[in-house]
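A single protein chain has been omitted; all remaining protein chains appear in their positions.
Per-chain residue numbering starts at 1, and chain names A, B and C are given in the order in which the chains are listed.
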Amino acid sequence: MDKLRVTIWNEYFHETEDTPAKEYYPRGMHEHLKQALAAEDLEIRTATLEQDAEHGLTEDVLRWTDVLLWWGHCRHSWVRDDVAQRVAERVQQGMGFVPLHSAHQSKPFLRLMGTPCTLRWRNEEERCVIWNVSPNHPIARGVPLHFGLAHEEMYGEYFFIPEPEELLFLSWFEGGNVFRGGCTFTRGLGRIFYFHPGHETCPSYHNEHVLRIIGNAIRWAAPPEPREFRAGDEMERI
Amino acid sequence: MDKLRVTIWNEYFHETEDTPAKEYYPRGMHEHLKQALAAEDLEIRTATLEQDAEHGLTEDVLRWTDVLLWWGHCRHSWVRDDVAQRVAERVQQGMGFVPLHSAHQSKPFLRLMGTPCTLRWRNEEERCVIWNVSPNHPIARGVPLHFGLAHEEMYGEYFFIPEPEELLFLSWFEGGNVFRGGCTFTRGLGRIFYFHPGHETCPSYHNEHVLRIIGNAIRWAAPPEPREFRAGDEMERI
Amino acid sequence: MDKLRVTIWNEYFHETEDTPAKEYYPRGMHEHLKQALAAEDLEIRTATLEQDAEHGLTEDVLRWTDVLLWWGHCRHSWVRDDVAQRVAERVQQGMGFVPLHSAHQSKPFLRLMGTPCTLRWRNEEERCVIWNVSPNHPIARGVPLHFGLAHEEMYGEYFFIPEPEELLFLSWFEGGNVFRGGCTFTRGLGRIFYFHPGHETCPSYHNEHVLRIIGNAIRWAAPPEPREFRAGDEMERI
Partner (left out) sequence: MDKLRVTIWNEYFHETEDTPAKEYYPRGMHEHLKQALAAEDLEIRTATLEQDAEHGLTEDVLRWTDVLLWWGHCRHSWVRDDVAQRVAERVQQGMGFVPLHSAHQSKPFLRLMGTPCTLRWRNEEERCVIWNVSPNHPIARGVPLHFGLAHEEMYGEYFFIPEPEELLFLSWFEGGNVFRGGCTFTRGLGRIFYFHPGHETCPSYHNEHVLRIIGNAIRWAAPPEPREFRAGDEMERI
């Protein structure tokens, strides 16, 4: 079986500063996730914002990629519009897309959703319980019906997204908020899974369940077959 | 404009005992709701489990009814199977159906859902916050983005229902649980809105937002036009 | 009751040429629809591409508008990007949006969908049968289970849109094609109904069922209450 080809994209800013992020992810979240998600059926590469003029997301890289993970937070505006559009179009053609945490405000996600994608937030690293409300879904494989994160940034409703196609995980925060924090969308041929954990000052990507969910999402979002999809050009009667 | 014809069905057991239910709803929840929901565009009647051999839900009553509210808890099994089936079929033909609180285990709801409809529960009357996650929906008209109930029975995930068509309200409980507590389903021509507040020992049907939601749901669930729907008998080519 | 405020936007090009469009719609589709949809509960205005520098869609007009109909075909690119963005944002804030026929390629619809929205087409004015597959939906009120159009442009699958939230009408074409030609989407607070009939050389906007569907869609897409929606700025614990 051919391996699934995964690109992990990271803004890679916080981890270069003297912050908890650097402690949890000394070589960057992208390198951490690459190692934590390593498996026989995956070939994983990384790309970062300042790697080159195209943020490491050239035409060739995207053509190679089956599933793209995206972590960004405070430098969304640094991403070039043409690169964001290229990513969105590749998703429409079938590339899987897994925006993580603050990527709800990333340029590709905004273009694909068609809504502002704003949310409530509160950075007090409060307790979070994640509920699995679709236990038969491939992304929930091996995930318990609930699990806790001792500290995570509160992301809460109202989350200004289109109605998700599937709601897989609901998050509870001790401060009284709830969040549709794990949900799927289809855009053309591309499958999208948004998942909220991963604030840079919390060790969420060391949590086994969070990692399992992201790993499952990669397999779920991968296009079912290689194809150069052509949809609209037959005009003849059938 | 013709009035919408509403029937409020109640098991009417707890309120006859010496319990908080009797205090909050001295004439029964059905009479309380009838009064609290009174409006110019509604004609409201009530029916109860022991009213007659058909639980007040004769063919004539159901034919009259545009929208049926249902509150039941500990005597689901007392409802006759043929009456439950009659209700389910009338929903499929277009009658709106608003099962409240423990009606998630009522016979008509089970038949319409096709799943066990079990859930977690904990009766410690803990604090509940209800989040409005679909603020443009007619059922959310005039409802704030969140509101609290000082005491309500915890109903939580995993709620063993089909994927809701629309998720309108999410409930947070102080004990760490979340619940898809306000959601819609369509079954044939019938519109269904399940809403969880209303444990018999809590005054939830005195809360203005809860009442507004139920009132909105009645207008939303009402069939758009009177019709004797016939769907399947034309066999000719078009 | 306050009237619903409707703006009908039209490219208004074909009807100015010596074509069948001019015959069917001598004063333009916008004026035809304004007259055909006239009702006591509606206040209808029109706007056109070349009316002024902002295509008649100023901030004031959009703030006034509850529901915007949009007909465009061969001059999508003439619409200014900033005006298209203004329309999309107003939809997200709650304005209803009813793109008709070729508006599947209009700038606001593309921004709101996040997909290419291409489709198959064939302009042989073949026979079309429209099937009502959600007969209890408010947009289907008073519409038979099927009706025919003697001539309409074939629009067919694959229609490169996100999965619709509700599929209301399916179209059959004699040449062997089918089309998800009447479907709804939500984008933030805004409700969207796309409906395919209306090629400029066919008299579809003289068909009673087509007009009824558009009229129903206006009432369905109207925001349930006036509001300046603010979603995300409370950071306190609840």
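The definition used in the following text is that a contact is a pair of C-beta atoms (placed from the backbone, for glycine too) under 8 Å apart; a residue touches a chain by one contact, two chains touch by 3 or more.
All values derive from a computational prediction rather than experimental measurement.
Asker: For the chain that's not shown, point to the residue among A:H32, A:H55, A:R86 or A:R191 touching it.
Answerer: A:R191
Asker: For the full complex, which residue in B:F13, B:W70, B:F169 or B:F185 touches the chain that was left out?
Answerer: Of the listed residues, the one touching the omitted chain is B:F185.
Asker: In the whole complex, what residues of chain C lie against the chain that is missing from view?
Answerer: Contacting residues on chain C, toward the hidden partner: 129, 131-135, 145-146, 156-159, 163, 166-167, 170-172, 176-178, 180.
Asker: Under the stated touch rule, tell me which residues of chain A contact the chain that is not displayed.
Answerer: Within chain A, the residues touching the omitted chain are 94, 129, 134-138, 140-142, 145-146, 148, 172, 186, 188-191, 223-225, 229, 231, 238.
Asker: On chain B, where is the contact patch with the chain that was removed from view?
Answerer: Touching the chain left out of view, chain B contributes residues 88, 92, 111-116, 118-122, 158, 160, 162-163, 165, 175-177, 185-188, 231-238.
Keep this in mind: only the chains that are shown with their structure count from here on.
Asker: Specify the angle of rotation obtained when superposing chain A on chain B by their C-alpha atoms, rounded to a multiple of 5 degrees.
Answerer: The best-fit rotation has an angle of 180 degrees.
Asker: Taking the mean of the CA coordinates per chain, how far is chain A from chain B in Å?
Answerer: Comparing mean C-alpha positions, chain B is 37 Å from chain A.
Asker: Taking each chain's centre as its mean C-alpha position, how far apart are chain A and chain C in Å?
Answerer: Result: the chain centres lie 33 Å from each other.
Asker: Would you give the residues of chain C that are in contact with at least 2 other chains, written as numbers and ranges?
Answerer: 186, 188, 231, 238
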